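For this depiction, one protein chain was excluded, whereas all remaining protein chains were kept in their positions.
For chain A:
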Amino acid sequence: MSEHSVIHDIGYQRYTGPRLGRAYAARSLFEHGVRVAFGLGRSAKAKIFPWIVIGLVTSLAVIVVAVKAQSGEMILTYQDLPSTASVLVMVFLAVVAPELVSRDLRNQTLPLYFSRPIRRSDYALAKLAALTTAVWLLMAGPQLLMFLGSAFSAADTAGVAAEARGMLGGWVIATCYALVFSSLAILIASIASRRAFAAGAIVVVFMITSPVVGLLAVLGKGGALSQIAPMFSPFSLPEGVRSWLFDTSIPIGPYGPLYGLMTVLLVAGCTLLLLLRYRKVSL
């Protein structure tokens, strides 16, 4: 112990710069979520599964463009693409949704997030928005590819404009799919802390409903039951909306607005449950 104890100034300073706050933190979380969905900035292992699915959906679009260039026939319209790819999109959800939320639960990193200036609802909504964006890109990207392929082989500007309108219609349907699929999937994944189990649960919920709807549609014999039944599966609900908006898909009779309402209710209900889940989450 020396005679004269002194406190040395070793250069600690207060931070006086701008504090970026809640909106910035939420935006960063969203951006990070979209990157995680595609495995960007992660190891090659994390890229395998998302890019297998992206490759398969893109190859669908490439086949459509190739057939159109050869024979001039469009084997799959812009609006058909989401329903044709819907099973692949479900696999994408099973890969990405647990990656987004289950890891944070399992590794108990939530306290780190919530010690920043974001609210619990910001976290949940940022994750949902990231998944919705990723799923939308998964469908809209190949649709854009189809547009580019068709636009270059179109005869005149009117042809290109018609293709552009077709693509925008396809994007509307893709948005509908993205909202329904991701709100349901992220809710399921947010309950399971183990990634493997979350993936299984998502696929179970999605796949168990299709045969049920198929049977009900057969039982209805084209009557009211057959027109309402598709509402109860996430695979066929967006198709009902498509019939309502564009009249190009499954027969739904006069129940179009009901499909629109059901979609809104499902998305809103899942989002609400997700917010409640993170209100109660154990840290």
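Here, contacts are C-beta pairs under 8 Å (C-beta built on N, C-alpha and C of every residue); 3 or more make two chains touch, one makes a residue touch a chain; residues count from 1.
Note that in this section contacts and distances are computed from a predicted model.
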Undepicted complex member, UniProt protein name, chosen from "Ion-translocating oxidoreductase complex subunit D", "ATP-binding cassette domain-containing protein", "Multisubunit sodium/proton antiporter MrpD subunit" or "ABC transporter permease": "ABC transporter permease"
Residue in contact with the excluded chain [from A:Ala66, A:Val212, A:Leu261 or A:Leu276]: A:Val212
Options A:Ala201, A:Ile228, A:Val241 or A:Cys270, residue touching the unrepresented chain: A:Ala201
Of A:Phe49, A:Phe114 or A:Phe246, the one touching the omitted chain in the full complex: A:Phe49
Touch list for chain A against the chain that is not drawn: 42-43, 45-46, 49, 52, 56, 87-88, 90-91, 94-95, 192, 194-197, 199-201, 203-204, 207-208, 211-212, 214-215, 218-219
